[in-house]
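Note that one protein chain of the assembly has been removed; the remaining protein chains are unaltered in position.
== chain A ==
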Amino acid sequence: MSALATSASPGTSPRRGGDRALPWLAAPALLVFVGFGVIPLVGVLLLSFTTWDGLGQIIPSGLTSWQAVLADPGLPHALWITFLVMAVSWLFQTPLSILLGVFLAGAQRYRGVLAVVYFIPLLLSSAAIAVTFKALLDPNFGLGAGLGIPLLSQDWLGNGPLAFGTVIFVVSWQYIPFHTLLYQGGVRQIPQSMYEAAELDGAGRVRKFFSITLPQLKYTIITSSTLMVVGSLTFFDLIWVLTAGGPADATRVLAVDMYKRGFQASLMGPASVIAVILVGVGLLLALLLRRIGGGSNSTSQLEGA
């Protein structure tokens, strides 16, 4: 199969069985996608119509799990928290990432060094980051108590609004480097001639940023936002280790709610319902962002392209 696949590369004659070989090229990816994407998804959808404690028999029970979840005030709350995490982390990360990206796109050598330093958080695992921040933010043994700065020894993870803010901060700390990288690449692709023309017209730094850089970054912004928004639906590890959805339910996003129902309360049916909702919301958001983006992401505004 591999021999066929190589012979089917573009440019070779279609007479040599290229029409048969081509679909098989997609087979490995399709196999992985079906095995790890579609089948579990169908499984979850089926499980959402059952009652199962994770131990014994799976009993089909129609819509009881759906009714239980939809009637539970915990669901709108979890949806609201998920939305808040999404919106606030986007609002916090996007401007910072753009500014850092523009800054790091400069050719100066010290900026190259800084780019490497800024990248470090992305190399750490979410769990490690969460454990570290949890230790640093401990009101009795953490950074504030250690350095003797009362301002730092707040009840960071024990007070609802503060815990929410802390989660946003830690999430941003982890992901801003990634989005900065996207913007850095985006800025470097803007033709220098545009800036030269603007300078001839007498535009200053700020004017150049708002009139050239930002509009030219439009598609980078859409890509980065899609990743942020859809990605924020799956925040689990970090929140779980940091707050376990607490205090009470102040940071209980959908993913945490699903885990608690499924693996702590042994209610696999309702947990599957949440999972289906999560998939639905994710698909909807991805579609919506593509709509807002206005057609294909591959159209370019660059000169000559």
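Here is the rule we use: contacts are C-beta pairs under 8 Å (C-beta built on N, C-alpha and C of every residue); 3 or more make two chains touch, one makes a residue touch a chain; residues count from 1.
As a convention for this text, contacts and distances are computed from a predicted model.
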{"item": "Listed names \"LLM class flavin-dependent oxidoreductase\", \"PTS system, cellobiose-specific IIB component\", \"Solute-binding protein\" or \"ATP-grasp ribosomal peptide maturase\", with the criterion being the UniProt name of the chain not displayed", "value": "\"Solute-binding protein\""}
{"item": "From A:97, A:126 or A:243, residue that would touch the chain that is not displayed", "value": "A:243"}
{"item": "Residue touching the undisplayed chain, where the options are A:100, A:217 or A:267", "value": "A:267"}
{"item": "Contact residue for the chain not shown (choose from A:75, A:163, A:190 or A:273)", "value": "A:163"}
{"item": "For chain A, residues in touch with the removed chain", "value": "14, 18-20, 22-24, 26-27, 30-31, 34-35, 38-39, 53-57, 134, 137-141, 155-160, 163, 243-244, 246-250, 260-261, 263-267"}
